[in-house]
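The structure appears right after this line, and notes come after that.
What you see is the complex with one protein chain gone and the rest in place.
After this line comes chain A, so read on.
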């Protein structure tokens, strides 16, 4: 299914008045929800880089049902980098040190993107693949849970 088909599908669903449509084909799954409030589009894209567990690429929710087509303009192949443990998320190695990554930066596999401190153990988290940082999902020095999404990365 290409972007144009997805756009048409979203238009169709938003006009139809149903709350949710889920389509699953081989290697492809899309769910469109139209509550009165926002519209969510979730798509699992098979060409995303291999993770240990397949990571769903979550397109950001569009602000309102009135503009469902905007969702489809976002890159749909974003991959989330998740926290491998409970701990505290740090974007640099110290208060006066530069950030490991900023939004828009390109990272290579093996680049450190953040530190997670857990009980005095300091974990440098490396990117698993090359890509561009689209969004940082957690504030510096915030607690994070196991499997909590930390970054949205667009593979390149």
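We take it that a contact is a pair of C-beta atoms (placed from the backbone, for glycine too) under 8 Å apart; a residue touches a chain by one contact, two chains touch by 3 or more; residues count from 1.
Just so we're on the same page, contacts and distances are computed from a predicted model.
Chemist: Just by its UniProt name, which of "Aspartyl/glutamyl-tRNA(Asn/Gln) amidotransferase subunit C", "NADH-quinone oxidoreductase subunit B", "Branched-chain amino acid ABC transporter substrate-binding protein" or "Biotin--[acetyl-CoA-carboxylase] ligase" is the chain not shown in this complex?
Modeler: Record says "Biotin--[acetyl-CoA-carboxylase] ligase".
Chemist: Among the options A:105, A:126 or A:154, which residue touches the chain absent from this view?
Modeler: Counting the whole complex, the residue in contact with the absent chain is A:126.
Chemist: If you put the missing chain back, which residues of chain A would it touch?
Modeler: With respect to the unshown chain, the touching residues of chain A are 51-53, 84-86, 93-95, 109-110, 117-128, 146.
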